[in-house]
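Everything below concerns the one structure shown next.
In this view, the complex is presented without one of its protein chains, the others remaining in place.
Let's turn to subunit A:
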Amino acid sequence: MIKVEDLHKSFGKLEVLKGITTTIKQGEVVAVIGPSGSGKSTFLRCLNLLEEPTRGRIWIGDQEITDKKTNIMKVRQHVGMVFQHFHLFPHMTVLENVTYAPIKVKGMTKAEAEAKGIELLKKVGLEQKANEYPSRLSGGQKQRVAIARALAMSPDVMLFDEPTSALDPEMVKEVLEVMKSLAHTGMTMAIVTHEMGFAREVADRVLFLDGGQLVEDAPPHEFFASPKSKRAQEFLEKML
């Protein structure tokens, strides 16, 4: 479960998040959408403190991560993150990418981590690429490895920051499929996305951000069929 209370974030004089309050329940899949510059990526990045909030509080599970006493490195082990540009480690093979953190951070044995890594690579359909370097993979494959790498830490929550925005159109589907099957396993997920079809189909809730504020918070069928705010209506007109 993720609880966010009055979250503010400023970069210098620019206030990107202007007080966001919401809760993401255990097992819920939440799509975060909005125009560019609306603060949706910043919002997501605050959830594992890649950005430090200027004000407000965030809980992951029953731990307040904005509490100064919280060991954020420990928290991050339970919060997986997938980036727009994958950020695989280019000097490690696919399997090494997936097993590095479990071995070095969690203290798993190499054999354990590799067994788990192979199993995860199977899930994303890439076990035959285990010994390749990332430079040999397509964008879609890289992103699926990045998902496997995050899952290898057995996170309680997965954050996706525009996971398909950097992909060629024909590769979007394979990544969305993996995310869809992950959603069906009951993983708690927060997804910043421009894939409206995916949000409608997979998300339990849609958060619409605009100008650093949470403008709408509704189930997808409601949001897409009858957005309440003018800003959401305008946004959807442009997108659909």
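To be clear about the criterion, a residue touches a chain if its C-beta (ideal position, glycine included) is under 8 Å from a C-beta of that chain, and two chains touch if they have at least 3 such contacts; residues count from 1.
Definition applied: contacts and distances are computed from a predicted model.
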Chain left out of the displayed complex - its UniProt protein name, from "PqqA peptide cyclase", "Cytochrome BD oxidase subunit I", "BolA-like protein" or "ABC transmembrane type-1 domain-containing protein": "ABC transmembrane type-1 domain-containing protein"
Which of A:Lys9, A:Lys129 or A:Arg149 contacts the chain that the document leaves out: A:Arg149
Selected from A:Arg76, A:Lys116 or A:Arg144 as touching the chain missing from the view: A:Arg76
Residues from subunit A at the interface with the omitted partner, ascending: 48, 50, 73-77, 79-81, 83, 85, 87-92, 100-101, 104-105, 133-135, 146, 149-150, 153
